[in-house]
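Remarks on the structure that follows.
One protein chain is absent from this view; the other protein chains keep their places.
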Amino acid sequence: MSIVIADEPRVAAPPPPEPVVPRRNYLNTEYGVLSWLLTVDHKRIGILYLVSISAFFVVGGIAAGLVRLNLLSPTGAILTEDQYNRMFTAHGVVMLFLFLIPSIPAVFGNFFVPMMIGAKDLAFPKLNLASWYVFMIGAGFAVYAVLVGGIDTGWTLYPPYSSRSHTNVTPGVFGVFITGFSSIMTGLNIMVTIHKMRCPGMTWGRLPLFIWAMYATSFIQLLGTPVVAITLLLLLAERVGGVGIFDPAIGGDPVLYQHMFWFYSHPAVYIMIVPGMGVVSEILTCFSRKNIFGYKAIAWSSVGIAVVGFLVWAHHMYVAGIAYYSALLFSFLTMLVAVPSAIKVFNWLATLFRGSITFHAPMLYTLAFLVLFTVGGVTGLFLATLGTDIHLHDTYFVVAHFHFVMVGGMVLAYMAALHYWWPKMTGRMYSDFWSRASATIIFVGFFFTFVPQFVLGYHGMPRRYPNYPQEFQIYNVLSTAGASILGFGYLLPGIYLPLSLFFGVKSPANPWSATGLEWQCPSPPTTFNFDFVPVVVCGPYEYAIGVDQLGRGLPDPPGPGDAASPYRPVGPAGPIHKETEVVG
Amino acid sequence: MTTDTHKPDDPPTMHDVDKVGSLFVVYFVVLGLAVANILLAEFGHLGNLSLPVQLGIGTVQACLVAWYWMHMRRGDKVVTLTAVTALFFIFIFYVLVLADILTRWRAAI
Partner (left out) sequence: MSASTHSPVLKHHFDNLEQQHSAERLGMWMFLATEVLFFSGLFVAYTIYRHWYPAEFQFASSHLILWIAGLNTGFLITSSLTMTLAIRSAQQGNRSALIRHLIATAALGTAFMGFKAYEYATDVEEKFVPGWIFQEEYAEAVADLSEKDHSTAHAKHNPVRELAKLNLDKSVNDPGYISPQRVQLFLCFYYVMTGIHGIHIIVGIGCILWLVQQAYCGKIPRENYSTVEVVSLYWHLVDMIWLFLMPLLYLAGGGLKH
């Protein structure tokens, strides 16, 4: 059954008056470096993480750029083979452990989980600050290792090579080991907060989907990370002590390392993507002006991904010498994990269907996520299938698949989250034109970079090789050209977002007319988020009847022509209507 | 609520004070099991059964410690859920790694 509610004006409840902008917010309550370094405010810690991982993103991006530049020529354009090995390892280690894993959980999870569930702070504020310090110490070791001397094993650090390589493996492994603790601390904090600190009325069925996604992510962080910690510790013991349990010389089994490593590192890709899915669920429904389709399905599919994601790791090892029977088993289980991901994509599409969609920067990034993640997910099935994987294993097909999911999926979701919540975090609006331009440029550049890699991989170009036959050059040149577009696209937010801090228009409390609790605080929020105890009366996405979670009406959404507010984009069509469909 | 007014028939709460006697009973049982474990291993000659017996004794000891000393018997449901989840994922870890190891072809070594 479906009811179309389409009328105007149709106000279920009056929108709340614009909250008085408090003189003191979390940003100006204290000044000075120490007030940041010793803060226990979850919002400030989120900002600390934002700044640090942005720096690591630049480092990893430069390494990626050098790798791509080197691949312009079949014999290696600018780097020696050794330098090339070090460079792709630097790219992998920095991007995965220092950017992707902490990206959304540590920045937006820290910042918005307490606000979205109506809490004053995370459950353990000091632990939260400690997690940032631990992260920075670990990151210091890892960045030192990959930049000074370098590591040439690839980010997977497989023994026996990694225990014998004459490069800087020891500090690198140690750094990754330490950052793991920071990840556990963040996950534990968020998980306890969600369990214990929800405000009155915030039942599990009323949690925003971002919270469900963060819950699933924290679950993986808690259960997966310790296993990779012990694995890396054993690797360190082997490397430093000269004898260890993965050492084939004394009867050890290097494939066991791969089992233990991927027991974490495969679920780790869900640590990276599931928060992105949560962000997408928030943004899609807001910019479609429709209730989310299939709330329970999306919520439980997050948990489903978290659980099933633990059952699939050995698809990385089909050709590593594992048993045929277990390869078959893992192939089957890997197919299973596609189911919850697909459930999400279908529900998002159904949410978009007949919505009043506006294309602001967060939505553009989100739509790009949808396209790229779907391509990445479907090509993942080729790799999950035992037969085709033997052909595609360790080729650029894998590289392209992984980057579609991680860059096309996760990084775009991260950008979407950044653009969606930036007005709340900073109280300033960024340039509408430039943000839309950067979303478009990134999307185009991304396709140019990674579609040729599918072709390359299918024709058999192995990954991590600096040299290749002449006939592959055209694809590599295409890919590198795309990478430069992509790099330019990433550069733009690096310019207009900081500029918006100084020149941006002040943002109202709820610039996107969204329903979540975080929009009920002023922008930027005060130190304790809420001046009152919020009491939640309805679900998180009541766009159909136009009320927020406190049961109050929504301000007008930003349409492509609301000239009354200068920070809103101006377009020809006039303000959009709250046309909404309730299905079910 | 204070512990003084708490009647023995009420359902257990987090604020119950343990009885010293029950703590010592658990202590002697756990200690006795440890001694039994060592004696069985040294003089029992259980052969293939020894590992399951040893781990079984360990499990009983661990359950006693968790249930009585870590106060799981009066903890939140979510605490129990946490513990069960951790054990379940170890189970998955074991089963799927052993699925490979036990069916893998290995040359004579």
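Structure notes:
So that you can tell them apart, the chains are marked A and B in the order they are listed, and the count of residues begins at 1 in each.
Here is the rule we go by: a residue touches a chain if its C-beta (ideal position, glycine included) is under 8 Å from a C-beta of that chain, and two chains touch if they have at least 3 such contacts.
This is a predicted model, so every value here is computed, not measured.
Residue-wise, the contact with the chain that is not shown comes from A:223, picked out of A:50, A:67, A:151 or A:223. Of A:66, A:119, A:392 or A:407, it is A:119 that touches the chain left out of the display. Chain B residues in contact with the hidden partner, per the touch definition given at the top, are 1-3, 14-15, 17-18, 20, 23-24, 26-27, 30-31, 34-35, 37-38, 41-47, 50-51, 54-55, 57-58, 61-62, 65-66, 69-71, 75-76, 78-79, 82-83, 85-87, 89-90, 93-94, 97-98, 101-102, 108-109. Contact residues of chain A toward the unshown chain are 119-125, 127, 184, 188-189, 191-193, 195-197, 222-227, 229-231, 233-234, 237, 241-245, 249-253, 256, 260, 263, 528.
The rule is simple: only the chains that are shown with their structure count from here on.
The distance from the centre of chain A to the centre of chain B, with each centre set as the mean of the Cα atoms, comes to 38 Å.
Chain A contributes residues 195, 223, 227, 251, 255-256, 259, 263, 310-311, 313-314, 321-326, 329-330 to its touches with chain B in the complex. Only residues 78, 85-86, 89, 92-93, 96-97, 99-105, 109 of chain B touch chain A when the two sit together in their complex.
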